[in-house]
Structure formats: C-alpha cells, structure tokens
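One protein chain is absent from this view; the other protein chains keep their places.
A and B are the chain letters, set down in written order, and residue numbers restart from 1 in every chain.
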Amino acid sequence: MGLLHIDEASVSFGGVRALEMVSLIIEKGEIVSIIGPNGAGKTTLFNAISGFTHLDSGKISFDGGDITREPPHGVVRLGIARTFQNLRLFSRLTVAENVNIAQHSRTRSGVWAALLNSRGSRSERRAVLELTADLLAAVGLAGQADTLAGDLPYGDQRRVEIARALATRPRLLLLDEPAAGMNYAEVQDLLGLIQGVRGRGITVAMVDHDLRAVMAISDRVVVLDYGRKIADGRPGEVRRNPAVLRAYLGEEGGAATDA
Amino acid sequence: MRANPTGLRRRTRAGKVSAAGYLTALRKGVGPLAVLLALTFPFLVSQYLVHLGVLISIYTILTLSLNLVSGYAGQLALGHAAFYALGAYASALLTLSGHPFWLGLLAAGVVAALGGLVVGLPSLKSSGFYLGMITLGFGEIVKLVLLNWDSLTRGPMGLTNIPPAKLWGYTFGSVASFYYLALLILALTAGAVHRLVNSRVGEALVAIREDEVAAKAMGIDTGYHKVLAFTVSGFLAGLAGSLYAHYISFINPASFGSGESFLIVSMTLLGGASLGGSALGAATLLLVPEVFRALADYRLLFYGAVLILLMVFRPNGLIPERRLRYRGILERLRGAEPVSGRDSGAGPGYRAPAEEG
Partner (left out) sequence: MSLLLEQLVNGVIIGSVYSLIALGFSLIFSILEVINFAHGSILVMGTLIGLVVLQRTNFWVGLLIAALASGLLGALVEKAAIYPLRLRRAPLGAQFISTIGAGMMIDIAALVIFGPKTRPFPPSLPATQFALGPVRGSVVELAILGVSLGLMALLQVLVNRTRFGKAIRATVQNPRAAAMFGVDVDTVNTLTFALGSALAAVAGMLMGVYYNMADLGTGFLAGMKGFVAAVFGGIGSIPGAVLGGLALGVAEDIGATWLSSYRDAVAFIILIVILLVRPQGILGHPERQKV
C-alpha cells in the first residue's frame, strides 16, 4: 500500500495540458525523483498534490484518505510539505521566524490562549523553539537564526526552505528543484541532507534537472513529458528507456551516458 | 513590540558597554517614562491638553486596531471609520435607552466585531487595493445606512445627550477622569494586541503579510486568520467608538466618513507596526495641527504630504516592527556551545511521526 496515490490526474490551463492522466504511486520511505523537460508538468504535479492547483479530473489520496479537494493548509496538516521552485521564503523575517511559523499546523494556541498567555501556549512555544533549534542545526544554519532569510546566500536559502518544510512535520516531503542554482559542493551537501531526511522516516519526492544527482540518490525515477508520464522505474532502467532518451535527453541521447 | 518569547531569562553579557548598549538602555527608558508621563498627565498640564490626551488615547486604540489588519496581516483596509461608527452608535443607542455604560462598551465591541467579520470576508477572495476599495465601499455603505435609518439613528441630526460613562457608580464626568478611563482601555487594548501579535496567531498574520502562498504552504489557514484579524480589529475600533460617543456626548454620521478612515490609515502608516509607533502616529497627526495653529485648516494638506513623504522615505513607519532575536535562546535550548557557522547535517532533529495503524 503506497503512501500517496495519484489516479489519472489531469490539469489544463486554457489550452495547455499540464498534466494528462498521470497515475503514480509513492511508497513509504522512498526517494522518488520526477524529471522531465521544461514545461513537462512537474511543478503542476506538486501544486496539485499540495492543494494549490485543482485537478480537472482524477484523484489523489494520501495514506488512504482522499485529498483531491483538500486546501493547502489541510494538506500540510495531513503531513505533506513542499518547497517552491522559485524560493518563497519570508525573506524579510529571520531564519528562526521562518521555521517557527512553519510549525503552525502542529500547534494549537488560538486567540484566547494568546490573550491569556496561558501555560499551554507558553510550553507550546518552548517546544516550537526546540524543534527550530534542532532543525536549524540539522541543516547547518544554527548560527544564522537571526539573519533575515532574504540576506542569506542562495544555497542557504534553499536549506531554510527545507528546514521550514520539515518543521511542518511531514511524512511526505515534496522538493521542487532543491539543487537549482547550487554549485557542486552544495549539491553534495544537499544530497546528504536529503538522505538524512529519509533516514528520519520521511518519504521524499523531488523534481530536479541535475540528472547526476537524481540518479545517485533516487530509489525510483518518474519521467513526465508534455504532461504525460512516459517512464517510471529504477534509475538504471529509466536511463536506458528509449522513450526517455528521445523525449527528455534529446535526439542523440548523448547526455544519458554522462549522467 | 518585543517579547521574550519563551519566558526564559536572557543572560546579559558582562563587560563591554557599547554605543548600541546605551541606545538600547535609552530605548528601554522611553517606555516607562512614557507610562509615567501618561499617568501623571492631568496633574501637569491644562485641561485642554488633557482633552487632547483623551483624543490621542482613543486614536491610539484605533491605530492599534488598524495595525492588526494592515500592519501585521498586511491587508489594506480603508473603511476603518465604519467600525468606529458602529461602536459609537451601538454604545450610544444602548445607553440612551437606559442600559448601563459597561453594556454599551461591550456591545460596541461586539457589534463592530461583527462588522469586522463581514468586512473581512471579502479578504478571502480579494487583496491589495481591490480590498482597499471594498473596505472603503463598506465604510460608505455603513455611513449611508446611518444617514438614512432615521428611526434608529436620527439621520444626519445624529444622537445627542449621550450619557457620560459610568462604572461601579462612578461617573467619568470630568475631562481628567475620562482621560484615565480612556487610558485604561488603551492599556488593555495595547496589552491584548501585544500578546496577540507575539503569539502563534500573530505569527500567522505576519506570514500572510509577507507571502500568502508560502503561508498556506506552512499550513496556515490564511482565510480564517484574515477574517479573525478583521474581527478582532473591529472589536477594538468599536471600543474606541464607544469611548468617543460618551466623551463627546454627540455623534452624527459626518464624524465617521472616509476622511476619518484616511486619518486612521495615515496614523497607522506614520507610526509603523508597533505599540510605540501607534501612539506616536496618533499623537503626531493630532498634535501637529494643534501646535501649528496656522496649519489647523490645512490638516489634510499636511496629512497628505505626510503620506507621500512616508511612502517615499520611510514606508515602514517611524517605529517599525522589530525582529525578535532567537539565536541565544535556541542555543540554550539545545544546551550546546554557541554554534558558529555550519555544523554537521546530522542533528537529532525531527523524525516522521510514527504511524497509527
């Protein structure tokens, strides 16, 4: 029984079919990569799972429950977190604030608790800060807690995004091009971090264009092209899949052996 | 506004006293000094100045209230005078029909909060200047209703002889006594706003202001929180309305037009999203035309110029929201040595929740 089931999902924008009858199962504990040329529908797939885009047809279920119509905050509460291809940090807030805010769905204190400064809200606050401290240490940014997120170098901003996503305590983490704009050393760091995340029992689905990285880390690779799923299998199989070579890696497929 | 977010005591670093340290000390001194001044005010100055003190208190409540929606949640609201009006009318009508002041005050808050709820609903689908224009439209509709519902509001004539505020048998008849009442309500409002913005709810509002999409991705029910901000904001503005009605003892729709809304907006923007800023913004815009009497007729000219200059040179206001410092607290919570730079990627951290079934 997979953790996430996507069943014949279709999304179109005006005339553009961003997703067409895509079915996909993500198993517990996997690292799955979703690759495909620009405009293939990868981000749209993540948007659909995370509740930012509605499916025209099809169904998505998570851990047995239907989440097709779930709003984004509901999806987060159920245990799916995401990062954004174009970073969406709260760039004028500090790194620590970014991570604190992300624990919103795991805390409960409302208006009355705040007004009364109740004991519950204070101990909850303490727990929030503890997790923030742990997560910042885990992504190697403990020293930057009070830096404005927007002032960090790009690679570190990506780390904050991951810390922030982890702070929602997901069971499934969706990473949209987490390595974009990183240099080789940073990508290696990131891969270690993603392995670590999986080590904590969190399932990871990621989109990336860095094929070398994708092949190295993934248990499974799913290929989208023009909104359709054209391949799904182990990295080695997908690499040799002729449809993938044609669609994704260009006519000669020369890059495939590089990757 | 600042808080000590955990309640953990902050260790003070011994040794060096820097220029920044003095500045902090000075800033820390300003608060208590302002409180002391506020408390002794009526004994120090003329009745007219105390009267201005009452107005400043009322407008600071309004400014704090608008700050919740605009300063923190980042929603443009241009109809705030409507909540002010709802509170004033609710309280005046109740007390005029013989009910006690405390009930009027409470009802003012509740009625205005309902108004806030209604005005907040459009924020679910609209934002930016569209929301600004919607709220402005709501403000105008409220004013039109007050003007036309003669049987209840006596239309343009307004309500007169509103009884003075009375609590526990004490009548706040004099300017000085009313000043203390206004100050009390202001203090309660400030405390409430302070706690709220430094809470999980306040954090959600700030997240919405900074990036609504990201806020959703963080699990924040943005719609709920926006409407909540409008509702609480309405409640507070309603309290201000009640105070105003019982202080001036006469209200009519003309006191609550769009000009009034823009005045509150100007005060809020001038001051910035902070308690000090709210008071400073309200006081500045009320006092400057008083000090420069020649300006009095040209108030709007002055307000308008202030708005433009602010937007150009200090868009976050005179006393902007301050970022809390967490690093020291986080380090102590981890019980670790102060971390510098990067450490290994293998902290204890969070694990996926164990499955249930």
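As a working rule, a residue touches a chain if its C-beta (ideal position, glycine included) is under 8 Å from a C-beta of that chain, and two chains touch if they have at least 3 such contacts.
This structure is a prediction, so every number in the text was calculated from the model and none was measured.
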item: Sole contact to the chain not displayed, among B:42, B:122 or B:223; value: B:122
item: Residues from chain B at the interface with the omitted partner, ascending; value: 76, 78, 122, 125-126, 128-130, 132-134, 136-138, 140-141, 144, 148, 213, 258, 262, 265-266, 269, 297-301, 303-308, 311-312, 315
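Keep in mind that, in the parts below, only the chains that are shown with their structure count from here on.
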item: Where chain A and chain B are represented by their mean Cα positions, the distance between them in whole Å; value: 38
item: Interface residues, chain A side, partner chain B - complex; value: 50-52, 71-73, 76-77, 79, 81-82, 84, 88-94, 96-97, 100-102, 104-107, 109-111, 113-115, 117, 121-122, 124-126, 129-143, 145-146, 148, 164, 166-171, 189, 192-193, 196, 200-203
item: In the complex, chain B residues that touch chain A; value: 5-8, 192, 195-196, 198-204, 206-207, 210-211, 213-222, 228, 232, 323-327, 329-331, 333-334, 336, 339-353
